[in-house]
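Some chains omitted; the rest stay in position.
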Amino acid sequence: MRSLLFAGATRPDLVAKLPRSRPDAAVVDLEDAVPADHKEAAREAARRLGRELAAAHPSLDVYVRVNAVPTRWFAGDVAEGVDPTVAGVVIPKLEEPAQLAALRSALADHGLGGLRVVAGIETARGVAHVERLLDLGVHAAYFGAEDYIADMGGVRTADGDEALYARSRVALAARVAGVIAVDQAVVDVRDEEAFRRDAEQGRAMGFGGKICVHPRQAELANAAFGADAEQCDRARRLLAAWEAAAAGGVGAIEFEGAMVDEPALRMAREVLARGGA
Amino acid sequence: MRSLLFAGATRPDLVAKLPRSRPDAAVVDLEDAVPADHKEAAREAARRLGRELAAAHPSLDVYVRVNAVPTRWFAGDVAEGVDPTVAGVVIPKLEEPAQLAALRSALADHGLGGLRVVAGIETARGVAHVERLLDLGVHAAYFGAEDYIADMGGVRTADGDEALYARSRVALAARVAGVIAVDQAVVDVRDEEAFRRDAEQGRAMGFGGKICVHPRQAELANAAFGADAEQCDRARRLLAAWEAAAAGGVGAIEFEGAMVDEPALRMAREVLARGGA
């Protein structure tokens, strides 16, 4: 998930163009991109657009971002906005384990229990609880710096130091839980240099991809987060060691000094996916 | 609490001038500003100066900083140094929940149970326990970088990276607990540019104000931490949404995607206070 590209459900023109820049995942958004007075009307469009996109592009992971669990839109978004043929739902501003339970229950109620969940960690409480939240088993998590800093009552700056603690903590929690970590957005879509710099920083910290709010950003993210030969090689060796051990009936192995666990296996597969292998 | 301006209890001249630079809160200090051999004699002055200041400036929040709970001065400071008409006490180097309990008990013993508590988080153990400490209900907390780094055996530098983790963690813990967060001091009182830069950084991280050790710093802090129109507007909308829900008998609401809880309400009121509303 090198690139997670968003477009609002009220903009079918943008949604239709999502696959062009070849993002790894595309999100039809019912949250930030849809104003309050269009939320309900947008659900049918989200459902239809999600279904059409998934059908037309089988190799593209299509998601629908519903509104946060405490909002008055959440229940209706899950009930009416998510087609069962999409890859999963994105749940923004996740803050409490109970909210994740509520989401899973709502998904199950509507025959969507098999869908993936991508968690948005983008509030003070979300960051404060991130270890517990990601331990409950989601497919991926993104760190939303804009919303986090707004919730902190702070201000975003060019160097981004105000978010470094939270961003680092989310990356670590994701790694420990074996969850794909997706890095913060760059809101100025014209500043490609800022996006490249931010993506490099995110990759250095261990993120596997980036939220994208413009097609051009998806191309930049794919380039920045592609796994290189060395990373792919290490992942291949780790998986081979594990498979050899499993074939011999050995349950737990180590690789280059550290224990190989389920999270490590998932990360290795993710690296190979990013490397195009 | 954009500015928390300190003066030693042994310096009545400085204490008398505290209100001139219009700090949001003034502290008569019995801790760092008073040498060990003057501690006991300074108590009567602290009590009298606190009472006089509070009487003469009803809109100014007056505090007395006592010595830390484990010190031999603590009990006497609370018993003899704090007038019941001040707004509260500042407790430095808070490290353990038991210390906060000891403070509340001592305050109650001397008819000071209604006073606010401002917690100083400025040691390794204070930072390591900050989430638990702030969850016990204090009015505000400040992060003291000088003492923290001294306790770590480290050195303060110009870029301040050595304290970024602790400073960020205190800001987050304060936000989650709904506690006003006051940022570190700048000890070189002549370097206004350094103060401005540090204040901007602190504000970006979510702090609501700054410790000030010189009147000029209080003016700079008030300018740096004033809430802007957008922040005030958001706070007003949040409070309005909550009041409307409360009027309709709804206990829990959301605002712009996140759950509105007691901490969020307190932060909103704090923003309006900072914005002069």
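As written, the chains take the letters A and B, and residue 1 is the first residue of each chain.
Everything that follows uses one rule, which is that a residue touches a chain if its C-beta (ideal position, glycine included) is under 8 Å from a C-beta of that chain, and two chains touch if they have at least 3 such contacts.
If you're wondering where the values come from, they're calculated on a predicted model, not measured in any experiment.
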Where 2 copies are displayed, count of copies in the complete assembly: 3
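Definition applied: only the chains that are shown with their structure count from here on.
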Chain A and chain B: spacing of chain centres that average the CA atoms, whole Å: 38
Of all residues in chain B, those that touch chain A in their complex: 131, 164-165, 168-169, 171-173, 175-176, 200-201, 203-208, 231, 252-254, 257-259, 267, 271
Chain A to chain B touching residues, read off their complex: 31, 67-68, 70-72, 92-93, 95, 123-125, 127-128, 147, 149, 151-157, 161-162, 164-166
